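So that we are looking at the same thing, I have put the structure below in structure tokens.
Excluded from the complex is one protein chain; the other protein chains are retained at their positions.
So that you can tell them apart, the chains are marked A, B and C in the order they are listed, and the count of residues begins at 1 in each.
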Amino acid sequence: MKKLTAAKAKEAYEKMNDIRNFENTLHDIFAKGEIPGFVHLYAGEEAVAVGVCSHLTDSDYITSTHRGHGHCIAKGCDLKGMMAEIYGRETGLCKGKGGSMHIADLDKGMLGANGIVGSGFPLAIGAGLRNQYLGTDDVAVCFFGDGAANEGNFHESINMAAIWKLPVVFINENNTFAESTPQHYSSASPTIAERAAAYNIPGEKVDGKDFMAVYEAAGKAIDRARKGEGPSLIEYHTYREYGHFEGDEQTYKYDSDEEIAFHDRDDIKEFRAYALKKKLFTEKDAEKIEDKSVQDVADAVEFAKASPIPQPEALFTDVFAD
Amino acid sequence: MKKLTAAKAKEAYEKMNDIRNFENTLHDIFAKGEIPGFVHLYAGEEAVAVGVCSHLTDSDYITSTHRGHGHCIAKGCDLKGMMAEIYGRETGLCKGKGGSMHIADLDKGMLGANGIVGSGFPLAIGAGLRNQYLGTDDVAVCFFGDGAANEGNFHESINMAAIWKLPVVFINENNTFAESTPQHYSSASPTIAERAAAYNIPGEKVDGKDFMAVYEAAGKAIDRARKGEGPSLIEYHTYREYGHFEGDEQTYKYDSDEEIAFHDRDDIKEFRAYALKKKLFTEKDAEKIEDKSVQDVADAVEFAKASPIPQPEALFTDVFAD
Amino acid sequence: MTKIAFMNAINQALDQAMEKDDKVFLMGEDILGGTDIKHLEEKNEDSWGGCFGVTKGLGPKYGKKRVIDTPISEQSYMGAAVGAAVTGLRPVPELMFSDFIGVSFDSLLTQGSKMRYMFGGKAKLPLTVRTTIGAGASAAAQHSGAYYGIFASIPGIKVVVPSNPYDAKGLLLSAIEEDNIVVFCEDKTLYGVKGEVPEEYYTIPLGKAAVKREGKDLSIVTIGKMVSVAMEVADRLEKEGIDVEVIDLRTVAPWDEETVIESVKKTGRLIVIDEAQPHNNTATDIAATVTDKAFDYLDGPIKRVTAPNTPVPFATNLEQAYLPTADRVIEESAEIIDDLKSSK
Partner (left out) sequence: MTKIAFMNAINQALDQAMEKDDKVFLMGEDILGGTDIKHLEEKNEDSWGGCFGVTKGLGPKYGKKRVIDTPISEQSYMGAAVGAAVTGLRPVPELMFSDFIGVSFDSLLTQGSKMRYMFGGKAKLPLTVRTTIGAGASAAAQHSGAYYGIFASIPGIKVVVPSNPYDAKGLLLSAIEEDNIVVFCEDKTLYGVKGEVPEEYYTIPLGKAAVKREGKDLSIVTIGKMVSVAMEVADRLEKEGIDVEVIDLRTVAPWDEETVIESVKKTGRLIVIDEAQPHNNTATDIAATVTDKAFDYLDGPIKRVTAPNTPVPFATNLEQAYLPTADRVIEESAEIIDDLKSSK
């Protein structure tokens, strides 16, 4: 696994900032009633998406979830195209036809946010199968939540990935809740990671607020997959900053001081401190990145708002390829 | 758990014989072209169904599979009604409308053979939920194959049974094949039993040709369920005598001498020897049981053949309850 | 009578059904919300009461034994509901969005709907599946399906699609009383719509349409939230001297052939409005049946106004164009309307 270079660290810090700003901005915009629909924010979990995707290139694939903005940004999707999509504009990554829950960018290897919990699993093994079939060393990474770990697809797909030694890495984002349902209620096993044993693959539980821990665990698993040694499962303990979706009153939070303390940890600040200490970038670099990120997200909003809505004919197109 | 009494042993020996004779007879009848459709025979696996169901009464529930005749007989379904069903006669347990793959008898707690692999899991947890809801100490037993262990329902249902501590016992009949696909290929874990750990419930692999081993393992698990201590998973290693369904040429058999040796073990003969040694019944009892069983199955065939086919109106009835 | 919202009418029906029969219980994702969260349990509070808050309050009232939060395991909890029904309970599972039949269809398609028949009439399936349907909430392609047509195609299932709070309550209570599988489809965009709802327990028979407005020139048959579109069309056509009869099907399986055919016999003209995708839906079923059974009474073609043959788009303008509106009905039925006008 490659060590985190200064360049990579900077890029990661940029992306983490982009995600946080993107989501904070959406939170405000939603409250103002400017965007409709179901919007699930990724803020608070940045270290996971970015720590994992730092190991990937455009030719690797990822599958995502309803909480997809973080994965998109981490995988390199354009902020403007994303924001325009969420606004339902013609310039959106999906021409405004998908919306927040369906942002995709095949050129970036991003196989779509997904409104159906657990349906990313089979798409990921399909992409993994493709990589293996074509003899590439590309991988497919499947992001999924703690709630998704109880869907049948979890079981079926991981088993298939294991028997075929597919280059797929299963990344569990255990943010302790599925909507309002706590993981300790919905899963019979204390951890998701230990379920890996049922498929004879490595499984590990890792602090998901700690960027470096995320980065290293993912690096090992992705290397392993690239080398043809098969799939792995990593459970990252994390916590979402906002509600399940915008509008959620979150009366289910919190049960304990530990929970509050964990929630209050800021993965971005922690990584910033680490990177400064390790001299991966300077305070000044950091500030520049932070400012630019705020600006880029603001520009994305501008861009989206200034973009046209789809032409009426768009309703009828893109059902079939010719 | 109750020790195996002489009376129980006799009853078990009767049922094992009934299953074997029933299936051998169907094998011949099918070859003669007298019955149509998909017929999956249970011969060779008698110890499992009978060993498990020896612990159950009519108020306990079982769910079954496409290979359901053994479960039906073990749970007390009438041989005549079963045979007539397989012949598609009005006197069949389901009036001839279900056939081999759908024999059911709710009065006996038999929730139906099932043509959909893995769909017994949720029915069993539904029945278990019902038992818990009504405060009975009845259990629900879910029979399923090694192939079925890769269906999503396996995962979803066992997890739910575990978190709700349902009185359900999951009985895996690992006969080493799902159709022509060997379990060592289709499952990433060497055993099905070890998957229990993923749900924090007991899991055990047991010799399924050894009636007493089956009986004892099942007894423990069923007791546990009755006491409200939750579900268990038992994997019974067994082997089917015939093909997947009638007509299967079985070119996939055999890979090793061990496999042949295992196949050649006769669970019924082994139990007979054990019971005689333990004086649970005498040689003479055994012979009487064997003769009666042959006769009962022959009578069932007679009965079926002499029974009328359904009235034409039967096509339209039984869709809705009034 | 007080006016209450559609979603409160559903809540009231569930409450009264649970009060009446202790075998009735609910299961679904977050329908209580926060099960096993200490501070909520201590205060006996629920959190979500379902994704839309429809079951709010029932958890604290009836306990988590009867309002069961499930893991995200639709295939198995829907199948468990079938298992519980066939063994004597009266489950009312919630499938948060009808789109999730994708991951739970077997419970209805090959298990529940066929059991009584396969078992030779010995099984009863007192099971009501509540689910949400419909476009118009910016929920995009995977959360906006109006799949009642698929359910209705399966022998052994009854399917209800209420259009207003009063019907919602009475039809849901009927559904729960049934010893059969009923899929009860709640349009999420109607949840906030208010209407008069008696507080007492009452039922509305399944399979009976409601004539919302009598008329002699033209019949419009419709479903769910399209009823208000039909009423608007009727109002507008009235001004042009066309007297429209509007029939709210309420139940799409079995749908009320008698009422529809009587109406067509009277008017000779039929428009069906159905927000589902255009092929093999309830609108086609009605048109085909009327053509068969009332052909000699028809004075012209039967128009079906439906969604286009596309997934549901996200962008607001496209989604609005996706759904049938009064404008679209009038435009697409120009032939019929012109005929009627010229025959006046």
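Here, a contact is a pair of C-beta atoms (placed from the backbone, for glycine too) under 8 Å apart; a residue touches a chain by one contact, two chains touch by 3 or more.
What you see is a predicted model, and the numbers here were worked out from it, not measured in a lab.
Asks: Tell me the shown chains the invisible chain touches, ordered by label.
Replies: Those shown chains that the absent chain touches are A, B, C.
Asks: Quick one: which of A:80, A:97 or A:224 touches the chain that's been left out?
Replies: Checking the options A:80, A:97 or A:224, the one contacting the hidden chain is A:97.
Asks: Which listed residue, B:44, B:68 or B:147, touches the chain dropped from view?
Replies: Missing-chain contact among the listed residues: B:147.
Asks: Based on the whole complex, identify which of B:44, B:68, B:81 or B:118 touches the chain you can't see.
Replies: Of the candidates B:44, B:68, B:81 or B:118, B:118 is in touch with the missing chain.
Asks: Would you mind spotting which of C:63, C:155 or C:241 touches the chain that isn't drawn?
Replies: The missing chain is touched by C:155.
Asks: Quick one: which of B:107, B:137 or B:179 touches the chain that's been left out?
Replies: If we include the chain that is not displayed, B:179 is the one touching it.
Asks: State which residues belonging to subunit A touch the missing partner chain.
Replies: Against the missing chain, subunit A presents residues 61, 63, 92-98, 102, 104-107, 111-112, 114-116, 119, 121-127, 129-130, 133-134, 140, 152-153, 155-157, 159-160, 163, 317-322.
Asks: Identify the residues of subunit B touching the omitted chain, counting contacts across the whole complex.
Replies: 36-38, 88-89, 94, 96-102, 114-119, 147-148, 150-153, 178-182, 184-187, 251-252, 254-256, 309-310, 312, 314-316, 319
Asks: So that we can see where the missing chain sits, which residues of subunit C does it touch?
Replies: 75, 99, 101-103, 105-107, 109-111, 113-114, 117-118, 140-142, 145, 149-150, 152-156, 253, 277, 279-289, 291-293, 295-296, 298, 300-304, 308-311, 313-314
Heads up, the rule we're going with is that only the chains that are shown with their structure count from here on.
Asks: Nearest chain to the global Cα centroid?
Replies: C
Asks: Measuring centre to centre with CA averages, how many angstrom lie between subunit A and subunit B?
Replies: About 45 Å, centre to centre.
Asks: Where in subunit C do residues touch two or more of the other chains?
Replies: Correct list: 71, 73, 75-76.
Asks: Quick one: which residues in subunit B touch 2 or more of the other chains?
Replies: Those would be 152-153, 156, 159, 163.
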